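With one protein chain held back, the other chains of the complex are shown just where they sit.
Order of writing sets the chain letters: A, B, C, D, E, F and G. Residues in each chain are counted from 1.
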Amino acid sequence: MNPEVLGALLAQVRDGTVSPDEAVVALRDLPFADLGDARVDHHRALRQGFPEAVYGPGKTAEQCSRIVGELLERGNGPVLLTRSTPEQTKAALAAHPSGTATGTTVVWRKAPTARREPVLVITAGTADGPVAEECAVVLDAFGVNVQRVTDVGVAGLHRIVPHLDDLANATVVVVVAGMEGALASVVGGLTAAPVVAVPTSVGYGAALEGVTALLAMLTSCASGITVVGIDNGFGAACAVLRLLGPSA
Amino acid sequence: MNPEVLGALLAQVRDGTVSPDEAVVALRDLPFADLGDARVDHHRALRQGFPEAVYGPGKTAEQCSRIVGELLERGNGPVLLTRSTPEQTKAALAAHPSGTATGTTVVWRKAPTARREPVLVITAGTADGPVAEECAVVLDAFGVNVQRVTDVGVAGLHRIVPHLDDLANATVVVVVAGMEGALASVVGGLTAAPVVAVPTSVGYGAALEGVTALLAMLTSCASGITVVGIDNGFGAACAVLRLLGPSA
Amino acid sequence: MNPEVLGALLAQVRDGTVSPDEAVVALRDLPFADLGDARVDHHRALRQGFPEAVYGPGKTAEQCSRIVGELLERGNGPVLLTRSTPEQTKAALAAHPSGTATGTTVVWRKAPTARREPVLVITAGTADGPVAEECAVVLDAFGVNVQRVTDVGVAGLHRIVPHLDDLANATVVVVVAGMEGALASVVGGLTAAPVVAVPTSVGYGAALEGVTALLAMLTSCASGITVVGIDNGFGAACAVLRLLGPSA
Amino acid sequence: MNPEVLGALLAQVRDGTVSPDEAVVALRDLPFADLGDARVDHHRALRQGFPEAVYGPGKTAEQCSRIVGELLERGNGPVLLTRSTPEQTKAALAAHPSGTATGTTVVWRKAPTARREPVLVITAGTADGPVAEECAVVLDAFGVNVQRVTDVGVAGLHRIVPHLDDLANATVVVVVAGMEGALASVVGGLTAAPVVAVPTSVGYGAALEGVTALLAMLTSCASGITVVGIDNGFGAACAVLRLLGPSA
Amino acid sequence: MNPEVLGALLAQVRDGTVSPDEAVVALRDLPFADLGDARVDHHRALRQGFPEAVYGPGKTAEQCSRIVGELLERGNGPVLLTRSTPEQTKAALAAHPSGTATGTTVVWRKAPTARREPVLVITAGTADGPVAEECAVVLDAFGVNVQRVTDVGVAGLHRIVPHLDDLANATVVVVVAGMEGALASVVGGLTAAPVVAVPTSVGYGAALEGVTALLAMLTSCASGITVVGIDNGFGAACAVLRLLGPSA
Amino acid sequence: MNPEVLGALLAQVRDGTVSPDEAVVALRDLPFADLGDARVDHHRALRQGFPEAVYGPGKTAEQCSRIVGELLERGNGPVLLTRSTPEQTKAALAAHPSGTATGTTVVWRKAPTARREPVLVITAGTADGPVAEECAVVLDAFGVNVQRVTDVGVAGLHRIVPHLDDLANATVVVVVAGMEGALASVVGGLTAAPVVAVPTSVGYGAALEGVTALLAMLTSCASGITVVGIDNGFGAACAVLRLLGPSA
Amino acid sequence: MNPEVLGALLAQVRDGTVSPDEAVVALRDLPFADLGDARVDHHRALRQGFPEAVYGPGKTAEQCSRIVGELLERGNGPVLLTRSTPEQTKAALAAHPSGTATGTTVVWRKAPTARREPVLVITAGTADGPVAEECAVVLDAFGVNVQRVTDVGVAGLHRIVPHLDDLANATVVVVVAGMEGALASVVGGLTAAPVVAVPTSVGYGAALEGVTALLAMLTSCASGITVVGIDNGFGAACAVLRLLGPSA
Partner (left out) sequence: MNPEVLGALLAQVRDGTVSPDEAVVALRDLPFADLGDARVDHHRALRQGFPEAVYGPGKTAEQCSRIVGELLERGNGPVLLTRSTPEQTKAALAAHPSGTATGTTVVWRKAPTARREPVLVITAGTADGPVAEECAVVLDAFGVNVQRVTDVGVAGLHRIVPHLDDLANATVVVVVAGMEGALASVVGGLTAAPVVAVPTSVGYGAALEGVTALLAMLTSCASGITVVGIDNGFGAACAVLRLLGPSA
């Protein structure tokens, strides 16, 4: 209930068209989200620059398609379908043909790219690509200027040198790395920008499906690195959108 | 080597006062950090708003005291001694009496508090206090406007309600919670601001000394939350300083 | 051996038709379960309101079908086949057509819904649905009045508000949640009713196939929450049936 | 805000002594907990039969003592101090001499024992005693009729036989066991009552400080057992109080 | 080199037909296994009553078949192919038709059943059957008198009562159980015979693919239980064969 | 109730001095352990060659001393106090001076050493000594002929060679090893006797306080090795006593 | 930039054909790897005897084929494709038919076998073969004299005896073992040569997919053993190539 609605109700009480008792009932049943303007502002803020996203796993292709439709009707910002299976993608694009699929992410109503300073999305190896791409596609959908830097694992440190200026100038840096995840520490020492580290399940054996990279990033000797869950490119993108704020 | 130094060297080569061979030797031995102006800028950026901090564990009281002295001489920003034992604190304050100790953190040359919009540091329970305080003291040392919200664990959800506007208006929110760490998810759903979650080792048994809270925060159903290591209040403060940027 | 049988045997001893030695042999071979009336009552109690259930995994379709038949013959309460594969379901329903399949659970002789106050089964996300449904179907089979509340994950806390009265009035609340499992803590703080938490394997990476939710629920800051195993909707239903008692 | 207060406010609006705008402000700032009578009832319910408890760890003796004082003033039910150190206990009893300390729990204003049917608290070995005692003392503080059954580990199964009737008649059974925690499964098969299992950190080596017992209880072959965290006797007592309900 | 061979060599040295230097060379090259009669005896002992077994995984069907053939030629005791795939089984039986396949084990030249006192192989649930059967088939191949007791999980303790005498009289008891593995503790308290516990990967979620049962068995409150690896029915059988000795 | 007592009761029924109803009550209350002669035999068997042992941890010195006294009075075999603290040992020996303390084990009424063939207790390193000694002292208390072989870790394989005959002739071999526990595998390949492996918490870092040795022993490439819990020398001794049987 | 290039640039500055400012720009943009001759030598060293290898997983068959082509063009040493799928192998060999596939490794331009002293690659069991073969094929590609010793698991210690001289004479020994990995400890005690241990995921249950072997090798009682990741035959080969040095 936004303040106007609340004011209107109170005016009705004042005018006697609604009794105090009836108003008590009405107010008690109001959803939390409508308690007052702070919450509405807050909700508006949450919606600004934040994904209206459908998480594919566990839903039928038909469900995905229908929810995408509802989101497209409800707002006017970007709409995403994430971790989509080929069947889900196919069904959703058949029903809503204006979308574009990249990897397992489908985007409708991509915002125009508006930011000057780029967000760097850096990968340690080619196998980290799909997770980085999930992150980049979501950022791209919200008009963020994304710069991809690929395959700069720390075993070939010279490969990161051409990007030293990019690191120094970036608004935010997302580091996507599996195996031992050391790239996050190295990057953290080369930039004062916020660093969001995404461990990936790339590697085998002692890589423990991403747990090793996760732990390594959490214990990085470079201060101030923050970490999201394993393979969570979407989560990293949301963290960046939070950083960039509603005017992003 | 900043460009001026590099230019001077090259000018000496041009003028014949330094031979090309001598210059080759000089250049090859230059520390990486002085390769060019980008790096200098970058390093200046790193120094701006970033802690000159001494990590206490594993150092003697005398070592702590001496390094603090060197940092105080070298720059003019805040200097910190973290995870300091009572002995280290005593020795460091005896040698450099202008500092102030809070918990296990000692701060010299605290910057004046300059920011308008506050950074919220929220704790789930009183036992999470020391970790939150480590974070707050570091932020405070850099002039960040810190607002502490304490003891709003999700089992008493009504306690967070008076802070809904604070959450909506915060620049950044740091959530410090042990046990099951659920507060991070709840806060993540109530603000569009960046959320840095700090798991603590508070709890026993299945809390696994912070691992449970860590895992829970990493798998939060609220998108875009980022996480630092267990009990790492200092790391969370550094992450916030990265977010706020050099003009912080 | 119930008291009557035991008494009869003793009477035979007294009457001399059975010698003391023969009685010793007979008594020694009596199954434990028949030692006395307490045990019989106890077993009757166990049968009252408790599932006669066949656990599908590791059994052939024919075995499932046959055991269901035996249970149908033996008693007159509900009979269940759980974690049933499509083949098992098909075979069992072909042999005993009066059953009804929901998800991977098949129910025969569902009891009429008799309770006034509902048991709430709450899920954090749509992906938790199948586990919650397993719980709800089992409760339903025993005539329990089940109220499903879906998709009230803590990242959208306002969605739980319309159900505050339901929570306050519920006899028991079952919370089904994967990922970080925070919903259990939030619900635990909103009701004084018994809360049975079911961690699910929903999530990926650091969700560790349900272990994260499990640990989080076990360390909940809301006191008095109890937990069953990962994905164990059936176990949660049994726990509820124990709570409701034989008159349930 | 209870309905009367809300009604009064609305009446003031109706009467013109409070303007609708002023009422909007007042309502928006109302704490969540006062939204309406449902919540008040709910909170009253939470207070009924639920511990007003102070968790000792991380608090000074003075803090413990002061909070106990506040709780004693605020209500009229039992007040508890849990996991109390000798110093905390001493200080709290000095300030509030009417309390009684048992193990690490201190109780003030114990309720008279009123229930007929007992709650069984069963331990596998003597080393599990302190955890069981924490549970029993809390229950006792709320007037619950507690029956202690000790040292009936499954390696000596005959020791549980004299308690078969007790198990059959119990309202609730709390099973406290470390090492392999098998007692929970055995008890679960001998009673239809709710079973709350408490794993303890008793044992060494592969007992993994209670994790083994925890996992074993969660995977019990006896259906419908619920589990609380390791060594969490207080949590088990709270779970029982939820089960017994406000009229407990 | 058995003593006769060694004596013959030394005799040749004594007789001068072999020079000391030549003997040094000959002795140095002797395989360890032939060092003296102790070792030969020992090896003979190892072969007595011990499986000549081919472990299927990682071998081609042709390899399995060929090695089985070699073992059949080399000795005259039982020969086994374990963890055999259908293809391996088919190929091996085609080449050596006298064998018999049970589950994933194939046996050739089964010894006649000669022992009087039986070895009990007890399972907690039907799903533990295949592991128990692997154990029983191997024992059976060596003429051990195996008595199978199935489905006596501790949740239905009365089901074990008819077997109390069997437990008391058994030479050895093998307990095969998944989930929480509590049956091992119960059995350990009911017999003074050696108990070999086999944890199985039966169960899901917190059963952790057998790790829970393994840990529970290792921390059993019943003294003197020994444990083999998860699902290792073959290993349990070998342990029993060691216990029964060469005259088994 | 042994058969004589049962027979006497039945005779009383026959004679009319006890009514059938009274007998029903008496029989129903009989402890499980007295149900019949099988059980009595079984219990007698359990007592034969099995430790009457008091586990020290968690008991007061006075409790230990008192229970030892009760056990000394109750039977006439060996009595043990295990994992005894110096205080417990001192108190128990003061009260019952005939005992002998070795490490943390105290033994009263040691049986005369009667067996011919020895049980080998082998340690990998000197640090494994206390665990091995716990095992040896318990065996010794029951008159078992124990032969200690120390410090034969697999890194110096030649040290085991002088003991090849001992291994071949041993009735049972107990292998006590920490770190990587490889000695169990090597010994398992050198003897056909039963091998009981005891992992110890010797080592640091990746030894994970005994978990590494435990896992290694459970996955030994030598078939038929059985394992007890970490540092469980007492458990290994009990396993050996089970193997040797009541006539041990 | 090697010294000549750097000297030439400086000479141009001296000669006035390049201004100091232009030189600053040129130097700043130089890739790290070209900073001076040490680095160039270093890189040359790295290329000498080090694999130009393409890691197959996550790449398309076309990508593999193309990168192999580039590597073949770029240098003149061996080129490898590792962990190649059948599709990748087929495509790469179709495009570059001079290669040879062994297991999942494809080699082009194998160097002639030039070393006298062999590198031993020892396996514990046949199932460890593929990992050992990956190591051997890579070594072979670089002209290393590889000697394979197979199937010498420690349960049959006599099988290693014929290879004692080989162990004593080997330049390096690679030990490949799954299950409990004890072979590494045994070999470490039999040779003074460097030992590189490769844990494999061979085994099931408590072998934990290679973690048990890994931990066991890391805690080996034989000093100076080094370990690579689970199943990492390629990594072991690279470690050996580092040991043998550029003249290898």
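By our rule, a residue touches a chain if its C-beta (ideal position, glycine included) is under 8 Å from a C-beta of that chain, and two chains touch if they have at least 3 such contacts.
Because the structure is predicted, anything quoted here is derived from the model rather than measured.
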Check the whole complex and report which displayed chains the hidden chain contacts.
A, B, E, F, G
Could you tell me which of A:S65, A:T212 or A:N232 touches the chain that is not displayed?
A:T212
Full-complex touch with the removed chain, picking from E:G16, E:P97 or E:P112, is E:G16
Could you tell which one of G:W108, G:Y204 or G:F234 touches the chain left off the display?
G:F234
Missing-chain contacts on chain F, rising order, are 126-127, 129, 157-158, 160-162, 202, 204-207
Just the residue numbers, please: which parts of chain A touch the chain that's not shown?
124-125, 153-157, 179-182, 185-186, 188-190, 203, 205-208, 211-213, 215-223
Residues of chain E in contact with the chain not shown
3, 6-7, 10-11, 13-14, 16, 20-21, 23-24, 27-28, 35-38
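Throughout what follows, only the chains that are shown with their structure count from here on.
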More contacting C-beta pairs: B-C or E-G? The answer is B-C
Centre-to-centre distance between chain C and chain A (centres being mean Cα positions), rounded to whole Å
39
Indicate the whole-number Å distance between the mean C-alpha point of chain A and the mean C-alpha point of chain F.
59
Indicate the residues of chain E shared as contacts by at least two other chains.
39, 157, 190, 205-207, 211, 214, 218-219, 223, 229-230
